[in-house]
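Every protein chain of the complex appears in place save one, which is left out.
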């Protein structure tokens, strides 16, 4: 299983033809275990789940009859391999460029309209072991068939499979468009805990900045900014994607499914708002850092100034009476030494008063 | 009663179905006192207010005849509970997604158009004990019926209930659309004292920054910025919501009510302008902070430099004549010691002149 | 007469009904001298100016015949009082919300279209004793009648009254729409000297920053920024207002008046450009401030470093030969003392060379 | 000849009527030499240039027959005087507001559409002795006549006059619209060397900042920013102006001329891009300044810290053995004095090692 940082760019090499026809391993099936193809036939009353056993003869599997003529068929592919994508392409007739976008992850979230079907690209965001990670979910929506391609994480869509098994739900009654809605709803809802997490991280960083403003903290802030920029690059186009699905009069998405998509879009707008706020908070932290640091330097300077200023004048005085001139009348005076101490105390008291008036002797200001 | 910070996000858990049908306590009425349902029937001449006694049999209450066939019915719900929302949904036939948005607070302010009714989400903003707080007000507007849902604060709409009791007012003569206008007017007018408060806080913070630029002050500025960002997230969409109500030709909102809504929208635009100005002022305070701080550091440095520079050269001189060399002709000179003091004074005077010319001896610059 | 800072917000209290019907003093005329109502009837050949003597019987005055059936009537009200506004409202039939906006100053500049008349809100900006001040000018434009309401400053429209007395001018020949154009032209032209003034203030502040960067200067810069934000909040909507008047096909504004309004709008666009430039200049001043300050600190540091570095090593040397060890061969050497001075001079020369090479001994860098 | 800084604002005084009818010297011709009126009649085959000799009888000159019925007439006015502008206005019938805009320079670049003619305002930008200067070029485009008004610089359009004399060129074959295109092309092309110049200035300033970051450098950067803002205020509207000319279906501008204008607009868009990049570079220079300055301060601090830290401990030691206590066993020790030096060297070596490890002894970091 691969984990990719979000900033990675993916396209075919310059000059290479687009599409998947020329790919090397397009005619050889993947080793067992690398790709998993599941097929769900369902309507309000019927439900059957099948798993493709023999990937080398995938085509036959794909042409199997629907279970009791169930209304909707969902083919769920986990793992990306040119052979599998190409078999599905030949069976369902989607465009070679769309097939390429399924394989060359990550692509920008978007919806593309073809004759008879829609192609939707989107991303599941999550926090993995090596930081923020995204997994592309590519969806083809035909009139009563849905194809979905995921990279590695079977658990992302697990709740959907579980809900499908329950008869009589809106999901079972709804058509293919409703199934796609549920997937997009899950994609968007996945982002909320992520942003809560960012919120907590920023709160912690604010405390760290106030306590000890070291460059390491700033670097963490930079990392958060970078991650937020990455999340934003996924969420903004997802919002637009939903907008297109709602406004475009695609016949594959019924009117009632559109009401539900509007709900998802509301959440996506909320996400966008929240990301912008988080970015602002992260930006403010940099200001806070600089200011706490500058305050600390001021503190250091004050300590140095107070100590140096207190002792420099009286050290001079001590130096004077350590001189070896023949004729220094004060040296012989009986009260000279006590007087010296009195002068020292007076000078120090004067300076302390001066500093006190400036407010330098307060605790932290 | 719950108090929520504004940044909280709310959506159903990923994978869970949307809508309220699957909620746990949808079939059991809330304990007495947790939810309050009031019903107002009125037109220009008639007025009656009723309170639902028995929440377990809410449906019967909702089907009661209107008082003397009064034109408008307003059902005012305080406290959010799935059972109550669902009863009202069954009675008045609004969408399960709208019902979910009533319960899953906070939602983004917006208006949604359904066949036969409008669904409006907005927020009352106020300063509570634990800082800025928002309370969602969800409104359903049917042809001659208004449903409103509030979370906890009965006083927000109290003036409206009082005005309803007075016969012959425009409010009593107006239809359901006019009632919704009055609610939205109150929502917007609630923000004005809030922004005045922010203005005062920023003025106080400016004084604090000028007096003693401590990190704590900057943290307060950050808090204000955060609160302003939160208020903005509520007010901007409210402005758009009003725009939609005015431009969309919804038959539930008459032409005369639209004139009044235009007035509310004018206030909302004013709010948006003011928030932007406040944000700018808060941003400027950070600059002011950094500059005051840098001035203070400069001051500290000058004090240190002046004191150190005055005494370091003459301390050296005193050190010279404290040396124990055999052959130091000055030591025996009768006028050496007084000359030493003269030299010290001359050096100090020279340095003071130097500092004075640089303007370092002025009061605060 | 009231003078208001621009940031003040004004709306009715939350929950209070909109409109003016419920205002306390709507039925009692204001004391003499508080409000002044003038009436001008004119066309190309005729002109008459009348002043309402008895405010308590204002209605009769307003129903007086036009002087020789003059084409245009202009009613000019100075001072805002519910009684007067309401009398005019009853006579000319404008909306109660518009009447409220006349009284509840300041309102956002805008134009509102009613059946048969336009309602225009705008502001005269000027520099008063207590800083920037704005006075609302509210205008109702009927087919051949103009009502204008001002708060206190009779001199703002004085040139217009003077120009009206001259027969045969374009103003006298033009209709009611042309009169409104002249008012708006004056409103916009009033801003030019204001912005010139801001320009001069920023130039002065730049000099102050270069001479002595004290926090007080920065506070002045903040004040300018705040004032500019306020001016912007008035000028931007005025530009939009003019745009609406030109594009909207209002029959009260003839085609030729529209050409003139286009000219005013050109000036308003120029104002907007200039305000943006001024805001940028003010923002740059903050940068300049920080940089001058940081340069000054650098200077201070250099003085301290040079003086301290020059004397610290040789003070140590003097300390060494002030030690009381029994066996210090140098002490008895005849040339030891002169050698000591030579060493001091060499050390100092070396350090001065070092500083000179770093460019620290130059005048100001 | 006047030279104006770009930020100057120009409008009539508040309250004064718009247009030029009321101007003082509208009926008296300017003294000879102040205004120059030239007239060019041309088509593909014919060409004649005439200069108005007697400005007091300008009208007669303007009514002269075209040279051999040449297709296009261009009247080129250098110097702005109400009398001359008014004569031309009476002859060609343009609007009094346009006439005012010709005289009240500078106006915002724009195009205004009147019945039968277009009015175009634009500016020649150049670097004069007193910095950046702009000269307004006002153009009236009739069906086969072009009027152009310039302020003082006859050389700006000199290449155009020269090209007109060559028979058979596209310019001579083209109509009045093509002539206007050539003028606008020259206006835009004039900006390219200007921006190259800004580019060089910014490069020089970057070197200055790296060498010696004094406030004077920052002030120069501010000046560049200010100039760039001024250039932008001219170029942005010029781009829009060209857009309007191309899109608006003005019959005075033929389809082929529109192709050429599209080319000019391409250059204007390029200018806008370049200005934005230059503004960004100027903004970055401020950051560079602050950072170089802060580095220098760091350097100063390090020198002070190293020298002070090296000598302060050993100076203390020397002070200890300069004490006059009776009982100090070390004083009598034979190896005490050499040991003292050894200790001094060890302490210094230790501190130098400490500084070296921190990287403070490197050349510049």
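Should a chain be cited, it is by its letter among A, B, C and D, assigned in written order, with residues numbered from 1 in that chain.
Here, a residue touches a chain if its C-beta (ideal position, glycine included) is under 8 Å from a C-beta of that chain, and two chains touch if they have at least 3 such contacts.
Because the structure is predicted, anything quoted here is derived from the model rather than measured.
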Displayed chains that the missing one touches are A, D
Sites on chain D contacted by the missing partner chain, in the whole complex: 158-160, 163, 169-171, 182, 185-186, 188-190, 192-193, 195-196, 199, 206, 210, 259-260, 262-263, 266-267, 269-270, 273-274, 277, 280-281, 284, 287-288, 290-292, 294-295, 297-298, 301-302, 304-305, 308-309, 312-313, 315-316, 319-320, 322-328, 358-360, 364-365
In the full complex, which bits of chain A touch the chain not displayed? Write them out. 7, 9, 11-19, 21, 95, 97, 100-101, 107-108, 110, 112, 212-215, 218-219, 222, 225-226, 229-230, 233, 286, 289-290, 293-294, 296-297, 299-301, 303-304, 307-308, 311-312, 314-315, 318-319, 321-324, 328, 330-334, 336-337, 340
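We adopt the following convention: only the chains that are shown with their structure count from here on.
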Work out, leaving chain C out and holding the others fixed, how the remaining chains group together by touching. A, B | D
Interface numbering overlap (same over half, different under half) for chain B and chain C: different
Measuring centre to centre with C-alpha atoms, which chain is farthest from chain B? D
Intercentroid distance (Cα basis), chain D paired with chain A, Å: 43
Residues of chain D touching 2+ other chains? 322
Between the chains shown, work out who touches whom and classify the graph as line, ring, star, complete or other. line
Taking all chains into account, which pairs touch? A-B, B-C, C-D
